[in-house]
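Take this structure, written in structure tokens, and hold onto it; I'll ask about it next.
Every protein chain but one is kept in place in this view of the complex.
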Amino acid sequence: MTLLEVTGLSKSYGKQRSVDNISFVIEAGQCVALLGPNGAGKTTTLRMLAGLLPPSAGQISFNGSLPGTDYRKELGYLPQSPAMYRWMSGLEYVVFAAKLSGIPSREAAKVSAAALERVGLAAAGRRRIGGYSGGMKQRLGLAQALVHRPKLLLLDEPVSALDPIGRREVMELLREIRGETTVIFSTHVLHDAEEICDNVILMNQGTIAVQGELSELRQQYSLPVIRLSVETGSAAAGWLESLALKPFIQASQISGGKAVFNVADVALARRAILQEAVGLNIPLLHFEAGSSTLEDLFMKVVGS
Amino acid sequence: MRKFWTLYSKEMLESLRSYRLVWIPVVFIILGIMQPLTTYYLPDILKASGDMPPGMLEGYEMPGAAAVMAQALGQYGTIGMLVLALAAMNSLAGERSSGSAELLMVKPIAPAVIIFAKWAAHLTVLFIALGLGAAAAGYYTVQLMGSLSVSDCLAAAGLYSLWLLSAVSLTLLFSAFMRGPAAAFLALLSAAGMSLLYSLLPSDFDWLPAALPDLSAGQLTEGSVAWFGPVLSAVLLILACIAGASMLMGRNKLPD
């Protein structure tokens, strides 16, 4: 079932196009990573989805309703650095958020306590937010975004400002949460996306470079490659250069005793290269035959 | 309606935790009782200060209770208004710049409800402060000078509160699109501008909210005043401020 359908969404500031005509569909229950370098337009996209920024063009249809329908009731949103009232206690804040989402007082107290328990802040609930650590604030941010059981959860760089411990805590939570509701979260770290999500939308300079299921993308973008490295300062460097001219090698990148070769046939290339290495007594340090990774794809998209 | 109460209680809780609900009324009480006290003890204070030309005190006549009460309320027009505007300047501007408004705006609430709750909270603080301050001023005036009409005092305080509320509402309006200090400055400047117009051409501008302080004093000294024009214009101004702030909050959304 389609939960969110975005068509031709754009946002421009003057002449600058921050988000440029992007379209995508998100199914209910999916966990989608909005991936891209800083300045790719991820935050702007999320803020348009959250109704905080009016789009310059394009449409957002939520749960099959007409574009323009207010769906904020079904939305949970966590901005990059959530500014919650420092003078409130954690519990007070979540209750406040729950009531504003339309939950009656008595129930709000109950679901808020549960939400705090959920993010591991039950004991800290009575303390003032001003005294919370970065990780605690982010978890409280998740609690306020989840307390009304939204159909769609939008998280803007939920872990990038955290130290490794805080990051781990929040990632664990996200792993649990993605089973309960539809999640879109933005990140500039491919590893975070791979860890939690099955789907990615890779953005660069306001447009979508690639989107789809991670496993499919991996297949689609896997190119047979051979990586090898040799001891530097030996005659082996010249051998690497000579390999690059072989007919079974389509493209090569060589630097400082390391080489990456794109090949047509991995098995054939592997045999030929290893035979030569043995014959010439080349001091090999590392040899790997396989496919290019998403990391390469990410770097290629970001670099171009 | 329930969401209005949620937001209003949050504003009041903040007023309490930031001590605003305490220190502003205390300041108003101090201002209120200082006026009758200094008026009453002025001759003694002057005498105590020593070198005073003889005969200067001979012409001194103790003002009547009504006049002193009017002067006491007049204190609120300067320091009182300054305090209220400065206390109100960050309630909206601060939330916009810190980003806590962002978390409010993703909730299913109309911007007008957010603004109205803030306005109502400022109104509450103002009423408590002015109510206690005027009561204290009245008590001291009665103790030192003589009797006052309670209903006149209430009417006078009411008229004055409408003038102060105009300034607070202007602060709220400006803070919907400016930084807090700039908003307070502009609001106070607008109030001062209106007062200036009124004092220069009283007969042309006697319908301005700026006429309210004079009306408040007149209510005490004369007992009845033509209040309709200024009250109407003040109410309209306040409503316009709330509507304007709501529109700006909804449209202008948030800083990028």
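By letter and in written order, the chains are A and B; residue numbering begins at 1 in each of them.
One rule holds in what follows: a contact is a pair of C-beta atoms (placed from the backbone, for glycine too) under 8 Å apart; a residue touches a chain by one contact, two chains touch by 3 or more.
Here is the rule we use: contacts and distances are computed from a predicted model.
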item: Among "Permease IIC component", "Negative regulatory protein YxlE", "Choline dehydrogenase" or "Ubiquinone biosynthesis protein UbiU", UniProt-listed name of the chain not shown; value: "Negative regulatory protein YxlE"
item: Selected residue (touches chain absent from view) among B:7, B:83, B:183 or B:215; value: B:83
item: Touching residue (missing chain; options B:94, B:131, B:158 or B:229); value: B:94
item: Selected residue (touches chain absent from view) among B:18, B:149 or B:221; value: B:18
item: Interface with the undisplayed chain - residues on subunit B; value: 18-20, 22-23, 26-27, 29-31, 33-34, 37, 41, 43-44, 79, 83, 86-87, 90, 94, 98, 140, 143-144
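Quick note on the criterion: only the chains that are shown with their structure count from here on.
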item: For subunit A paired with subunit B, centre-to-centre distance based on mean C-alpha positions, whole Å; value: 52
item: Contact footprint of subunit B on subunit A as seen in their complex; value: 13, 50-54, 70, 72-73, 75, 77, 79, 81-85, 87-88, 92, 96-97, 99-102, 104, 144
item: Parts of subunit B lying in touch with subunit A, wherever the complex brings them together; value: 2-3, 6-7, 10, 13-14, 17-18, 98-100, 102-109, 253-254, 256
